[in-house]
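Everything below concerns the one structure shown next.
Of the protein chains in this complex, all but one are displayed in their positions.
And then subunit A:
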Amino acid sequence: MDIEQNQAELIDNFVKQASAQKGTALGSVILEATSHPSLFAFSEILAVPTIAELEGTENSVYLKVLQLFAHGTWSDYKSNCSSLPQLVPDQVLKLKQLTVLTLAETNKVLPYDELMMELDVTNVRELEDFLINECMYAGIVRGKLDQLRRCFEIQFAAGRDLRPGQLGSMIQTLSNWLGTSDNLLVSIQEEIKWADTMSELDKKHRKEVEDRVEEVKKSLSVKLQTVSRPKLSSEGSRISTLNLVE
């Protein structure tokens, strides 16, 4: 969440710049925005009306670049290379970082092979350096690199700008989560009730057993009175041993 805080100022800055200028000048603003090392959020800038006006004019390439940075990946750029202007190295780096974020959207565990393919990186060392220096130190991704299994386990990834359709799926996920936690609450309630009822039953059972033991003891002592004298001593000793054993 600190990423968002860091970006908030930058976003305001760029939005002001964008709304203040028009046409070709916006191109330089967009260039600056997309190369800035700490800026990963572009939907606010996209929403500025002067930028939306770029659509259809000769400067629409800049708009396309901004849209690419907001929603696209490195592979999108490679396939549309012809219609988009050449990117400076800073922009290339940023686009690759954003690609990692997009990949993180779908899986929590990213195999090295997939990453290498998406990012155009040939060896593992370079990939790991990229991940560590550019992604983790920038704070956009947190996770563990598993070299033995050749995968990257992601625990946290910063959010990218939302496409219009993604809001619906987010709401769906949230309602699922809500449903699961509701169910969990209900089952915990039932468990607590079960624990209480079982302890009640147990207490009752214990009480019943004790009552029966008392009854038996009383009936024995009654029987002791009714038995004749000569037998008394052995009966008495028997009762006393019984009592001892109990």
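Miscellaneous remarks
One rule holds for everything that comes next: a residue touches a chain if its C-beta (ideal position, glycine included) is under 8 Å from a C-beta of that chain, and two chains touch if they have at least 3 such contacts; residues count from 1.
FYI, contacts and distances are computed from a predicted model.
Comparing "POP1 homolog, ribonuclease P/MRP subunit", "GABA(C) receptor", "COP9 signalosome complex subunit 6" or "39S ribosomal protein S30, mitochondrial" against the UniProt entry of the hidden chain yields the protein name "COP9 signalosome complex subunit 6". Of the candidate positions A:A41, A:L87 or A:V121, contact with the hidden chain is made by A:A41. Checked against the hidden chain, the listed residues A:A20, A:M117, A:L162 or A:V209 yield one contact partner: A:L162. When the whole complex is considered, the residue among A:C81, A:I132 or A:L185 that touches the unshown chain is A:L185.
The chain not displayed touches subunit A at residues 1, 4, 7-8, 11, 41, 43-44, 47, 104-105, 108-109, 155-162, 166-168, 170-171, 173-175, 177-178, 181-182, 184-185, 188-189, 191-192, 195-196, 198-199, 202, 234, 238, 241-242, 245-246.
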